[in-house]
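Up next, chain A:
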Amino acid sequence: MEKENTVIRVRDLVKKFGHFVADDHLSFDVYKGEIFGFLGANGAGKTTAIRMLCGLLEPTSGELTVAGLDGFKQREAIKRRIGYMSQKFSLYEDLTVHENIRLFAGIYGIPTRIRREKTEELLEKLELTSARKKLVRDLPLGWKQKLAFSLAIIHDPSIVFLDEPSGGVDPVTRRRFWDLIYEAAHEGITVFVTTHYMDEAEYCDRVAIMSAGKIVALDTPEALKKEWDATSMDGVFLKLARSNE
Partner candidate 1 sequence: MKILRYLLQKEFIQIIRNKSMWPIIFVMPIVQMLILVNAATLELKKSDVLVVDQDMSDASRQLVNKLEGNPFFKVIQVNDADFDADDQLLKGKANVVLDIPQNFERDLRRDNKVSLQLRVDAINSMSAELTWSYMNSLIRDYNNNLRASWMGVSKFDPPQQIVVSPRYWYNPTLIYAFYMAPGVMVILVTVVGMFLSAVNLVREKEIGTMEQLNVTPIKKYQFIAAKMIPFLVIALVVLSFGLLIAKLVFNLPFHGNLLVLYGFTTVFLLGVMGLGLFISVVSDTQQQVFFLSYFFLLIFILMSGLFTPVESMPKWAQLLDHLNPLYYMMKVIRNVVLKGSGFFDLKYEFLSMLGYGVVMFSLAVMRYRKTA
Partner candidate 2 sequence: MKQLLGFIRKEFRHIFRDPRTMIILFGIPIVQLLLFGYVITTEIKDAHIAILDKSNDEVTREITHKLLSSGYFKLDAMLDNDGQIDNIFRKGNIKEVVVFQQDFGKKLERDGKADVQVIADASDPNTAQLLSNYTNAIVQDYLQKKFINYHIPYEIKPQVRMLFNESLKGAFMYVPGTMALILIIISAMMTSITIVREKEMGTMEILLVSPLKSHHIIIGKVTPYLILSVINAITIVVLGNLVFGVPVRGSLILLMFVVILYIMLALSLGILISTIAASQFSAMFVSIMALMLPTMLLSGFIYPIDNMPVVLQVLSNIMPARWFIEAVKAVMLKGVGAGYIWKQLLIMTGMTAVFLVISMKKFKLRLE
């Protein structure tokens, strides 16, 4: 992949909370259309990093460019070009499936006519057509995740950020969820995903591994496995952890 396709550029990015350094001089690039994984244990600084990239947190220092916009000064403009789905995949539980779609499409200013088309398309794809009038509260967890993801990309953002998107479901459901992610990536949406599931890391094009606020490794899963002489990402992670002690 070439340099001119860089959609996220991060240099020496630091986030401090008081004296606590959550993210310590992060530097990496993410290219258009790739699935970029952010891997690490809880508390490694993944969520803080993704929140800075989304404009939810102001970085303490460093350089940050997202979709060609400055991550310090243009945080509101960035929000137009990105989608975001958090671990809580915050749909409105007391609204129906259709009402949630209408709300988020409306917030992103999608014209009514296009919204109607998109709604039908989306409902069909998710096999939710018959459940359109159901409250989100009554949907199974896996469905909620899929709906939340589809809403995060309803406005065709150039990047979508997923913060531990598939917690709490079985591997089969998780696999189905990843089919949606692949589909989005095929359509040219860059996917930035944090996770602590090692099987999910295998699905990514490239993976950055975080530990105690720092990036300790960054490459394709294959290259990492080779470098650390492991058969799975799980093994990479374990060996990395041991070497850092």
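We adopt the following convention: contacts are C-beta pairs under 8 Å (C-beta built on N, C-alpha and C of every residue); 3 or more make two chains touch, one makes a residue touch a chain; residues count from 1.
Selection rule: all candidates are chains of the complex that A comes from, given by their letters.
Since the model is a prediction, treat every value here as computed from it, not as a measurement.
> Given that all of 1 or 2 sit in the same complex as chain A, name the one that actually touches it.
The touching one is 1.
> Provide the residue numbers of chain A that touch candidate 1 in the complex, in ascending order.
Within the complex, chain A touches candidate 1 at residues 51, 54-58, 75-76, 79-80, 82-84, 86, 88, 90-95, 99, 102-104, 106-109, 161.
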